[in-house]
Structures are given as structure tokens and as C-alpha cells.
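As you look at this complex, bear in mind that one protein chain is not there, while each of the others sits in place.
We just call them A and B in the order they show up, numbering each chain from 1.
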Amino acid sequence: MTYARVQQFYAAQMRLLDDGKAEEWAATFTEDGEFGQDRRPAPRRGRLDIGAGLRRAADALAERGAVRRHWLGMLTVDERPDGTLHTRYYALVIETPRGGVAALHLSTAVDDVLVRHGDSYLVRSRYVVHDGHTA
Amino acid sequence: MTYARVQQFYAAQMRLLDDGKAEEWAATFTEDGEFGQDRRPAPRRGRLDIGAGLRRAADALAERGAVRRHWLGMLTVDERPDGTLHTRYYALVIETPRGGVAALHLSTAVDDVLVRHGDSYLVRSRYVVHDGHTA
Partner (left out) sequence: MTYARVQQFYAAQMRLLDDGKAEEWAATFTEDGEFGQDRRPAPRRGRLDIGAGLRRAADALAERGAVRRHWLGMLTVDERPDGTLHTRYYALVIETPRGGVAALHLSTAVDDVLVRHGDSYLVRSRYVVHDGHTA
């Protein structure tokens, strides 16, 4: 049950990301949510900052006429006594230019902490490690 | 339960597609099933038409000695009061030429309507949007 619910949460969340719905996407994080990446010096903190980052990225993509799809897979879900879910998964970014051919853009490994929110979840923290990244 | 069942339905359906089993694949649609794509002017309608389309594609692939794999992911399943399931997912086509290297061929986003059929499902309608497609 939990596993399928988490899978659907991520499917919906990534759809918002790929559709460039910055505010709705930011709202899938907790108010004080944190989004860190190995190739950024500091994490984004809070919905405003997280949403603003997507807004810029989505505008740049739209200008180039490209479509991105985030794929998650190889998901494990670990339920902790405090009710949080610690998840780990791989994520790919696939990009298709207008009139062009789909190509792999990125391969990553991600660690999330999720908290329950009604029938679904919110991301309290996310940390993305980019394959091939060199500091 | 439903979510896992739908995942397995799609896994089996895509296996039939990739194995070129045109008639068995067509039988995973309802008799009057509809298969539309943004890059075709009109949808295929009914099992005969849907199966014939796969037969031609599978023959062309076999002639070139290439293998295709359809991957579905980022699936959401929405159960409607009328008993139908409205699903959304991403789909990739990965092609490997004989003696060659696997490559991304297509990235798409798909909307289906499924109806129950015994322990499994049939596709009543499918609509595929191809990333990068320009009218």
C-alpha cells in the first residue's frame, strides 16, 4: 500500500516538475523543505526558493523549445518509527529538443525524507547526487 | 492492489508489443478500442486496425534486425466512479540494432482509459504525445 502510494506521489510530483508548474511543484515540499544537490554549494530552502529555481529552469527550457522528463526508478521505502519515510531511488532526466531526438541528459541517485500529508506525502528533504559529477 | 495490477498489465502488454505478437497485443484493447497519436491524423480504431499497425511495424523491425523495448514509468492511476481507470504515464522506446548499441528512440507521454476484464484490464482508449513533435 505504502509503496504504491509513494510511487504515485513521485509520478505526480515529477509530472508537475516536467510541466513547469513551479508553485504546485513547490507545494509538494514542506514549508521548510530542503533541496540539496552535490553540484550546488548550498541547498534551496523553503517553497519560495524551490519554486523559483524551477521557474527559471522551465523558462529556459521553454525558450529552447525542449521537453524534459524525469524518470524515477529502483525505489526503496524505509518507514521509520517517527512516521517519516526515508526513500532512495535513481532518477534520469531525458530531454527532447523540438523536432529532435530524445537523449539522456542526466543520471542521478537521490535520498528523500517524506512526511505524511493526508492521503499522500510531502518532501521534507531531498539530496541529489549527479553521476559523473566532479567537485 | 489496483496499482500493482495495472503495472503488471502494462508490463505484459508491452512485452507482447515488443515481441511483435500483433494479435495478442490487439486483444489487450477492447473490441472498439481507440489508439491515437499526436503525429497521426486519425486514431486507429478496433483490434483489427490496431493489430495491423503492429504487424507492419514488427515486420519492418525484424527486417532491419532491430529490437525495441517499450518502457513505461511515472504511472498514475485514477479510479473513476464508473469503474474505469484513467492512467497517465511516460513511455520510452529503446532500440538496439543487431550487433549495435542500445539507443533512446522516443520519449512520450500517454493517457489511457482502462476497463476491467476479469482479473486484468483492457485498453478502451490510448493517446500518445511524442516529445519534440512539431505539427
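Operating definition for what follows: contacts are C-beta pairs under 8 Å (C-beta built on N, C-alpha and C of every residue); 3 or more make two chains touch, one makes a residue touch a chain.
Note that the structure is predicted; figures quoted are calculated from it, not measured.
Peer 1: Please identify which residue in A:Phe9, A:Trp25 or A:Tyr89 touches the non-displayed chain.
Peer 2: A:Tyr89
Peer 1: In the complete complex, which positions of subunit B touch the hidden chain?
Peer 2: Within subunit B, the residues that touch the unshown chain are 4, 7-8, 10-12, 14-15, 67, 69-73, 94, 96-104.
Peer 1: By the contact definition given up top, give the residues of subunit A that touch the hidden chain.
Peer 2: Contacting residues on subunit A, toward the hidden partner: 3-4, 73-77, 88-90, 92, 104-107, 109, 131-132, 134.
Simple rule for what comes next: only the chains that are shown with their structure count from here on.
Peer 1: Round to the nearest whole Å and give the separation of the Cα centres of subunit A and subunit B.
Peer 2: Those two chain centres are 26 Å apart.
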